[in-house]
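One structure coming up, written as structure tokens, with questions to follow.
Left out: one protein chain. Kept in place: all the others.
Chain lettering (A and B) follows the sequence in which the chains are written, and residue indices restart at 1 in each chain.
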Amino acid sequence: MSDSPAPIKIIRKQTGNFLEDFQPGQIFRHKGGKTITEGLFTTFTEFSMSTHPASKNARYARAYGYQGLVCPPGLVMLVAFSQTVEDVSENARANLEYIDMKFGAPVYVGDTIEVETKVIGLRPSASRPNLGIVHVQSTARKNIGDASEAIVVSWQRKVQVYKGKESAEVKAFDLPADDIEFELWIPPYDANAKLAELAHLSSPDSYFEDLEPGSRIEHSRGRTITDEHIAMTAILDNTSQVHCNQYMVDLNPKQYVGGKLIIFGGIPFSLCLGLSCPDVGDNALGDIIYTTGRHTAPLQAGDTVFAATEILNKRDYPSRADLGIVETRLFGYKMVRADGEQTDDAPEGWKRVQIFELDRQIAVKRRSHYA
Amino acid sequence: MSDSPAPIKIIRKQTGNFLEDFQPGQIFRHKGGKTITEGLFTTFTEFSMSTHPASKNARYARAYGYQGLVCPPGLVMLVAFSQTVEDVSENARANLEYIDMKFGAPVYVGDTIEVETKVIGLRPSASRPNLGIVHVQSTARKNIGDASEAIVVSWQRKVQVYKGKESAEVKAFDLPADDIEFELWIPPYDANAKLAELAHLSSPDSYFEDLEPGSRIEHSRGRTITDEHIAMTAILDNTSQVHCNQYMVDLNPKQYVGGKLIIFGGIPFSLCLGLSCPDVGDNALGDIIYTTGRHTAPLQAGDTVFAATEILNKRDYPSRADLGIVETRLFGYKMVRADGEQTDDAPEGWKRVQIFELDRQIAVKRRSHYA
Partner (left out) sequence: MSDSPAPIKIIRKQTGNFLEDFQPGQIFRHKGGKTITEGLFTTFTEFSMSTHPASKNARYARAYGYQGLVCPPGLVMLVAFSQTVEDVSENARANLEYIDMKFGAPVYVGDTIEVETKVIGLRPSASRPNLGIVHVQSTARKNIGDASEAIVVSWQRKVQVYKGKESAEVKAFDLPADDIEFELWIPPYDANAKLAELAHLSSPDSYFEDLEPGSRIEHSRGRTITDEHIAMTAILDNTSQVHCNQYMVDLNPKQYVGGKLIIFGGIPFSLCLGLSCPDVGDNALGDIIYTTGRHTAPLQAGDTVFAATEILNKRDYPSRADLGIVETRLFGYKMVRADGEQTDDAPEGWKRVQIFELDRQIAVKRRSHYA
């Protein structure tokens, strides 16, 4: 190859959109898409500490009518959500709220997920001229063009996005969310399937009959997140630099607690679901909807995450005598040195800081039918 | 979803059994089970530094008569053993001994492993009223209900378990171990298979003829374990908090050397097998039995692990002229700062600390038949 001529033009690529770039009704067909490999599946399913046998044990999954190991809802969310980051939130300050995250078809190893997002709202900040809130609705489909094509998850989110130029004029708008028709797929009940013979593989005390409205379950396990989060974020194609570029942090360390990278919120989202699994998830046949959810404090490498679930309500599942619906509120928290701000729910010298909250409805098996 | 009512009942889940919970002859059918994905396979096979071509190279594995890449024995042990942790040793102080760990059918990617454990002994501590020793026998099967169903490994172990209440009365018992009928599956020898054409893929000097009783091989490579061990332990579904919950350590740092998490013993177990592989394992067609083994010092992130193998004895393999049995003793060790306790076998300023020991019998190819 010949010598390089002196470059005449330096091109600095910008990625992501700024507040003034979002248009009413605009559709993003996100880049990439993602096929679920066994590497991706294992990394996240096991990181989450999920104990659900349908995500661990192919014999169990097939006996229930699944095609094979089932991706936990946290993994479906991570793969779908991450595809929207470059277009929607690469230039965001914070993700404010998850709204009406509804699940559809089960996701298996080998499925390919692709996502579209519609811009349905924008509101400039009254007090901060360089910021505003963008409201989007995203839909993730699997296996487009194949007989197995189906919606796997849809959701809305509100995200606080920076302007590219502070002087840019932006107009507020507010469109109704689309009514997207799809349903959670749950394996049909077969009284002859002898599923009780597999009952020892899931936890014995998390059936519909066990979950008591008005109770709060403090899940017993905690998990320390290491700088593994950098690789995990890359595996998800989440392109936000605040999760993986330490040099950017070092340039401006005061903006980041302890001069450390921020952990992508989807990671504790998935971990809290997993930590709650032995007590509320092991006998669920699906997560129906997360009506609202938010991150309430940031996480960094070294933090240990715990979770708790409040059982809010429970009711019959329409036309499925074998199941019930349980309304829960999932909390994530971390324990930090108190520095004089001791809280009652923590040992001396420590305080408990809530990091996450999710209103979550699940379809849970009845012991009467399955054990 | 409606607002949450004030919770009226806090539920703190306890997991695992205490000394007083173990009953003579009691059977645990462990939860979960585990399907070997390619993600799990790669994480552990490669972490272990194994060089065995049957675990690296599908062409080689199939030529020998395996269905595909073969899980190394360390991985089979890790997957099976970890399933027993919640029921047997979540409340343990220490794992004291592995006994008669025997291997059976080969384990492939896609196989599902499920484990049962029988309680065969208990002895309260004479000197420490809050402790005792539990003796269990575990059996791991693959693909239950399928034509390929088979036992893959069985073993006994003795583990020191805490009482839940110090005042609880426990009675000693001692049952005979079950005689579990199964054999190590070894690919049949086919003189026409031209396996010598693949001989360059394994090490040239680890055939039966090469291994000399009375010699000790210091394996050349070392491997530093990072805090990767936290994720690895989670991938295995090992639920013991001492491996993954840094907050628990921070609450009580004096109990943990350097205030750091302890590495799950199965990880150095597997790593020592791998480090020894180029010198004693590359031309083995199976690990027959580990008659006894134990961890002799704990490991933490940052430690570098080395291994050595003593060749104790060798003899013919019954009815297989192509193979021989080699009895070995595998040692693991770490190098630590001497702090005035210099040992002869270490450079100045360092001492060598043994961490692991395993009496291991392997079925090794004869060069005369394979190269």
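Details
Going forward, a residue touches a chain if its C-beta (ideal position, glycine included) is under 8 Å from a C-beta of that chain, and two chains touch if they have at least 3 such contacts.
Computed from a prediction, not measured in an experiment: that's the story for all the values here.
When you scan A:Ile151, A:Ile235 or A:Ala297 for touch with the missing chain, the hit is A:Ile235.
The chain not shown here is touched by just one of B:Ile217, B:Met248, B:Ile267 or B:Leu323, and that residue is B:Ile217. Taking the complete complex into account, residues 1-2, 4-5, 7-15, 29, 31-35, 37-40, 42-43, 110, 112, 114, 143-146, 227-228, 230-231, 234-237, 239, 241, 244-248, 251, 261 of subunit A touch the chain not shown.
Seen across the whole complex, the unshown chain contacts subunit B at 37-43, 46-47, 49, 51, 53, 56-60, 69, 109, 200-203, 212-224, 226, 228, 278-279, 291-292, 302, 304, 306, 310, 312-313, 327, 329, 335, 347, 350, 359, 361.
By our rule, only the chains that are shown with their structure count from here on.
Centroids of subunit A and subunit B (each the mean of its C-alpha atoms) stand 34 Å apart.
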